[in-house]
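Okay, structure first, notes after.
Every protein chain but one is kept in place in this view of the complex.
Then we have subunit A:
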Amino acid sequence: MFSRITSLVLVLALVVAGFWGYREHKEKQALLLKAENQYQRAFHDLSDHMNRIQDELGKSLAVNSQKQLTPALTETWRMASEARNDIGQLPLSLMPLNKTMEFISDVGNYSYHVAVRDENKQALNEQEWQTLQKLYTRSKEIENQLAELQTAVITKNLRWMDAETALAQTDKKTDNQIVDGFRSMEKTVEQQKPLSFGPTMDRMKVNSKLDAKTLTGNDVTPEQAAGIIQRWRGLDSTKNIAVKRNGKGELYPSYSIAYTAPDGHKEFFTMTVKGGNITWYANERPVANESIDLAQGETFAVNWLQAHGIEASAVVKTETFDNVGVYEVVGMKNGVRIYPDEVTVEVALDTGEVVGLNAQDYVFHHKQNRSVPQVKVSKEKAQTMVSSKVQVQESNLALVLNDAKQEELTYEFVGTMDQDTFKIYISALDGDEVGVEKVR
């Protein structure tokens, strides 16, 4: 009797559990499908956008007037940005896709560059046509491979979720068609000769390394580096200073240095091997309530820079966080602000001590005897180039880096439009608008 009731309950429990399990399973399947569909959408979109890139590049080669050229190229630029976005949504972050990504971003940048250049409304010159033509054929190759993969995905029902698991696997050599497809695409791009986009565009490309050749001085040994830190911080000895040479992935040959103070707080430094310049400094000591205001802190920052031989004295931006004043200071020469020589100094507002420095830009741009070119356009003339909707409040002469990362002498007009403030840079050599920046 008893056993019958027990078995009845057990069977019932089994049925309930089974039903519950089945429902859980169905829900999980639905969620997986949802995720899979999102990947599928990004992938098919990518193929679509690559196709459009290729179409629009083709059009730009065929047309003969700037009026037709600009829309085709801006569309290419837009599609390249979409393609980059699509790749960002695919689970490919554990896969080297650098060359493909770089190619897509080159296509976008170059087509934008050609689309917005304004040289007498001319269509393409020979060199531009050649470059675009190369981009056209190469994007065709990528698109063909993508289309092939797309067909395989559709006909064989390949799942991106499987590709994701395959990529995450450690030891086994992956055997996944999607992964292999992307690998071979990357290989194709890798084997192609790097394209030259002309001097302007080549400079615009992001450099993965900073050029240590611009630095002066001899290479310093780790012992010398510790000595530099000891003098720089005014310490008694190099005890508690640990110097470590950075690995080969570094931006420039450098040391990572850590110092532990007697009270236990830590300080960190980055130093170039060549010349022993300190590019970054952070002091992690706790900062008490402010007893110095932001305006006084500025004097501390500027004096400190002078005492440490850093030739930057024009404070262009001030901020404050957690009782620390943050000052962006640029170089100043003959009344011209030298923006490339930029340092950020952090002053603890409890004692006025400098607790942070970021001088990478300064170290790599500063020149001992920098010559500033002569102004060719008067300030009044330059100001007429500023939009009449903007009310100019302040102006300075400033040496800035333009889009092509070259130094250019400009007038910096700080102007307002309604509630907003803008910095507008007008070339002091030919009166061209070099750049505009919204400031807060």
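Details
Throughout what follows, a contact is a pair of C-beta atoms (placed from the backbone, for glycine too) under 8 Å apart; a residue touches a chain by one contact, two chains touch by 3 or more; residues count from 1.
Please note the rule applied: contacts and distances are computed from a predicted model.
Considering only "2-oxoacid:ferredoxin oxidoreductase subunit beta", "Sugar ABC transporter permease", "Spore cortex-lytic enzyme" or "diguanylate cyclase", the record for the omitted chain gives "Spore cortex-lytic enzyme", by its UniProt protein name. Screening A:K34, A:K156, A:K193 or A:K438 against the full complex identifies A:K438 as the residue touching the chain left out.
Among A:A225, A:I278 or A:L349, only A:L349 touches the chain left out of the display. Residues 39, 84-85, 88-98, 101-102, 104-106, 164, 167-171, 206, 208, 244, 246-252, 254, 256, 266, 268, 270, 280, 282, 284, 289-290, 293-296, 298, 317-323, 325-326, 344, 346, 349, 356, 358, 360, 393, 416, 419, 421, 437-440 of subunit A touch the missing chain (whole complex, contact as defined above).
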